[in-house]
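Here is subunit A:
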Amino acid sequence: MSLQLLLVQFLNGLQFGVLLFLVAAGLTLVFGVMDFINLAHGVQYMLGAYLGATFAAATGSFWLGLLLALPAALALGLVLEFLVFRHFYERDHLSQVLATFGVILFLNQAVKAIWGTAPLQVPIPALLSGGIEVMPGLQYPVFRLAIIAAGLATALLLWVLVERTRVGMLVRAGATNAPMVAALGVDIRRLFMVVFGFGAMLAGFAGVMAGPIFSVEPGMGDTVLILAFVVIVIGGIGSIRGAFVAALLVGLIDTVGKSLMPDLMRLFLDPSAARQAGAALASMLIYIAMAAILAIRPAGLFPVRAA
Partner candidate 1 sequence: MTAPGALLRREAVPLLVFLLLAAAPLLGFSHSHELTLMARAMILGIAAVSLSLLVGGAGLVSLGHAASMGFGCYAVVILDAANIVEAAIVVPVAIAAAALFSLVTGAVAIRTSGVHFIMITLAFGQMAYFTAASLAPYGGDDGYTLYARNTVFGRDWLQDRMAFHYVCLGLLVLAWLLCRVLLASRFGRVLRAARENPQRVLAVGFNPYPFRLVAYVIAGAVGGLAGVLLANATEFVAPAYISWQRSGELLFMVILGGVGSLHGAILGALAYVLLEEQLAALTEHWRMIFGPLLILCVLFLRGGLAGLLAPREAARHG
Partner candidate 2 sequence: MAEPPLLELRRLRKQFGGLVVTNDVSLSVPAGEIHAIIGPNGAGKTSLIHQVSGTLAPDAGQILFAGRDITRLPLHRRVRAGLARSFQITCIVPGFTALENVALAVQAREGSSFRFFRPVALEAPLNDAARAALEEVGMGARAAVPAGSLSHGEKRQLELAIALATRPRLLLLDEPLAGAGPEETERLIAILRRLRRDYTIVLVEHDMRAVFALADRISVLVYGRVIATGSPDAIRGNAEVRAAYLGEDEALPEGVAA
């Protein structure tokens, strides 16, 4: 494999990892602070993509679409919190899993009812179209680089919010010891809503950004959700830092593995068998990595609480 191809795969992996981080960050915060397991976080990513696509088509501008989609994603997140989630904070994880599963069933179908089952196309905004020469003779899409930049910027912003602000301090304290925070007289409900809305918006943001490069279709959130789970399990539930490291790890392993595995298999097998075995093995790779990491560290790389 050439160095160029490897670099492209590396950048693709980074870009995928950054998107995963945006989804996983909200998930891990919601779980860390509220001890609430939210399967519906993936559909919030999907809704972001659909809202972005719709607003972009209506206004004719990707940027206006993004600008409108973010508050809409936030609003939808808060509506869900009000209608469904808050009734389950006190319940066991099994109930939370099923209730949020019900939300997924509803929203996946609702998306089909409103937008149909065919994938939507979102054009890449003119400002970020085309490629840029990242090394001699190698063009890489500007938009993908923009995603990486936006993701890293968001990660930085999140770090500042969590480490340097009052709300962030409460969030961190809540992740370690929620009853204590409640005992301090903090309005836990308000804190929950803030965290929840923020998480929904992050997922929505990831969805809007993903629109032009992945197809916008029903169920697109489910795959991302499960990868985001893998991310936060590897990273350590409740840890933003863990989510960041694990998201990049998972993005890279998945992307690079998918392109490298078939070639690797060719060393042992004939080409067609290598392609198949490679594809099968590549799709298992991140789960094997997860198992390996958990075998050594059951609470993840950066445990917040004991598992």
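Quick note on the criterion: a contact is a pair of C-beta atoms (placed from the backbone, for glycine too) under 8 Å apart; a residue touches a chain by one contact, two chains touch by 3 or more; residues count from 1.
A word on the picks: all candidates are chains of the complex that A comes from, given by their letters.
Everything numeric here is computed off the predicted structure, so don't read it as measured data.
J.: Pick from 1 or 2: which one touches subunit A in this complex?
T.: Candidate touching the shown chain: 1.
J.: Taking the touch rule as given, give the residues of subunit A at its contact with candidate 1 in the complex, in rising order.
T.: So the residues of subunit A touching candidate 1 come out as 31, 37, 39, 84, 87-88, 91, 93-95, 97-99, 101-110, 112-113, 222, 226, 229-230, 232-233, 237, 276, 279-280, 283-284, 287, 290-291, 294-295, 298-299, 307.
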